[in-house]
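This part shows subunit A:
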Amino acid sequence: MSAYAIEGVGLTRRFGGFAALDGVDIAVKQGEIRGLIGPNGAGKSTLIDVLSGRAPNRGGKVLLNGEDISDLTPQERRRRGMARSFQRTNIFPELTVEQQLRVASWAVAGADIDEVMDELHLTAMADVVAAEISYGDQRHLDLALALVGRPTVLLLDEPAAGLTMEESLSLARILRDLANRWHVTVLLVEHDMQVVFSICDRVTVLHLGRSLSEGTCDEIRADPTVVAAYLGTEA
Partner candidate 1 sequence: MALLAFNDVHALYGRARILNGVTFAVDRGERVALVGRNGVGKTTVVNTLCGMTRIAQGQIAVNGRVMKDLRGYIAAQNGIAVVMQGRGILPSLTVEENLLLGTATRRPGPWSLDKVQALFPILRERRSSPGLALSGGQQQMLAIGRALMANPDLLILDEPSEGLAPVIVDELAALLVKLGEDGIGILLIEQNISLIHRVAQRFYVLSKGAVAESGSLHDVSRDELKRHIAI
Partner candidate 2 sequence: DPLRIGVPTDLSGTYATLGEEVMRAVHFAVDEANANGGVAGHKVEIKSYDTEAKPDLARRQSEKLVSEGYPILTGLIASGEGLAIAPLMERWGSIYVSTINKADELTGANCVPGVFRVNTQSAMDAATVKPWLAQRKEKKWAIVAADIAWGRGSGKLFAEAVKSVGGTVTAELYTPANINDFAPYIEQVKKSGAEGVWVVLAGRDAVNFAQQSKQFGLTDAITVAGVSFTTDGTVKTLGAAAKGIYGIINYSSTLDTPENKAFVKAWVAKYKSPPTNFEGETYMGMQVIYQAVQAANSVKPADVAKAMPGHTFDTIMGKLVMRAEDHQLLKPNYFGVVEDVDGTLRPVIKTTVSAKDVAPPVTCKMASK
C-alpha cells in the first residue's frame, strides 16, 4: 500500500482561457488531516471536484492508495472508500433525514447510521424531510452523508460553514477522532482557522490555482505571504 492515501499529480482545470487549477500536486498520507486553505476563488473547491470525479481532470492524475483512479466515476471512487461533502449543500430534499442516511448506508454494506445521526445532532429531526430543516442542519446532513460507512478518504468542502462555533469545534473533534482511531485520511477545505489550526497535521495553501506553500500549522501561520494574502487578523 502506498504511503499516500490520496494523491493528485499535475491537476489542471480550465474554464475557457482561465486556469482554476494550474498543475497542482498534492499528496496526503494515510490517516493525516490535511488543511487546504486559500483566498476565495483560489481553486480549493475545484481541487476537491477533480479529486472526487465531479469535474473532469485534464492532464493530471488522481491516485487513491497508490492506484490510478483518474478515469473512475464518482460512484466507483466512493465504493473504493473515497467520500466527499459539498460547499453548496447537496442533499435529498424530499427524503427524510433518516431515509437518506439509510440509502447512503446501503451503498456501503449497510453501515450503522445512528452514530452519525447522533454525532451530528440529526436524531431529533430524523423524520423531517430535508427541505424543511434549517440551513445549518442541512450542512450537518450533507456532512453526515459523507461520513456514513466510515470512508477511508474524506474530502470535505467547508464543513463548518454555517455551524455555530461550538458545533464547529465538536466537528473538529469528530474528525480528529476519525483520523486517530480509524486512520481516516481527511482533506479539509475550511475558512474557519480555529478548526484548521486545531486539527490539521499539515496545511496546503492554494493561490490562483497553484500551490503557494505547504507545511505544518505553525509554519503556515508564520508565513508572511499567507498572512497577507489570506489570514489577516486570524493569524
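Candidate selection criterion: all candidates are chains of the complex that A comes from, given by their letters.
Just so we're on the same page, a residue touches a chain if its C-beta (ideal position, glycine included) is under 8 Å from a C-beta of that chain, and two chains touch if they have at least 3 such contacts; residues count from 1.
These numbers were taken from a predicted model, which means no experiment stands behind them.
A.B. asks: Looking at the complex, which candidate is in contact with subunit A: 1 or 2?
C.D. replies: Looking at which candidate touches subunit A, I get 1.
A.B. asks: For subunit A, which residues are in contact with candidate 1 within the complex?
C.D. replies: Going by the criterion above, the answer is residues 15, 38-42, 44-45, 87-89, 121, 125, 132-137, 140, 158, 161-168, 191, 193, 229-234.
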